[in-house]
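All protein chains but one are shown at their positions in the complex.
Our next item is chain A:
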């Protein structure tokens, strides 16, 4: 008898919790997959496609579905480490099949050579190239992510990828440029 009571009680409980869970699943449904957003926030948003996916978000979705985390050369090791942290997996070195980590670059069109074909404009994932058919094109430098995708389509090879110039406001302190430190001048001069 006690066994039957226990079974009934547990069965009822299971039913109640099942209903609560079922209700919660419908009522508190999350529209997008938050893990994808979190991964996407870590990726560098260059939209370069070096990982083999057409942009950072598709790669974020792929990682959420179990793809490797070491396919992003623009992000480099720091991005891999952050992803490893988030996903709870081992950090790996960058997969060299997808490219090497490089300095930050920006595309520059040699404007007198541009023929106005618009091919680069169509290739740019962030609409950072300005121009129209048979008109000269130019890169909006501060919107350019340095993804390299405009270089290949150019029929006259007039696009260069140049490293982002170092200016006083983005200069990283050079540790060689070092200290100025007082010794006890009074003592040393005696």
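As a convention for this text, a residue touches a chain if its C-beta (ideal position, glycine included) is under 8 Å from a C-beta of that chain, and two chains touch if they have at least 3 such contacts; residues count from 1.
The working rule: contacts and distances are computed from a predicted model.
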For the chain omitted from this view, which of "NADH dehydrogenase subunit G", "ABC transporter permease", "Purine nucleoside receptor A" or "Ion-translocating oxidoreductase complex subunit C" is its UniProt protein name?
-> "Ion-translocating oxidoreductase complex subunit C"
Out of A:56, A:94, A:109 or A:150, which is the one that touches the chain we can't see?
-> A:56
Contacting the left-out chain in the complete assembly, out of A:84, A:126 or A:158 = A:126
Touching the hidden chain, out of A:103, A:133 or A:166, is A:166
On chain A, the omitted chain is touched by residues 40, 43-47, 55-57, 125-128, 143, 145, 166-168, 170-175, 177-186, 188-189
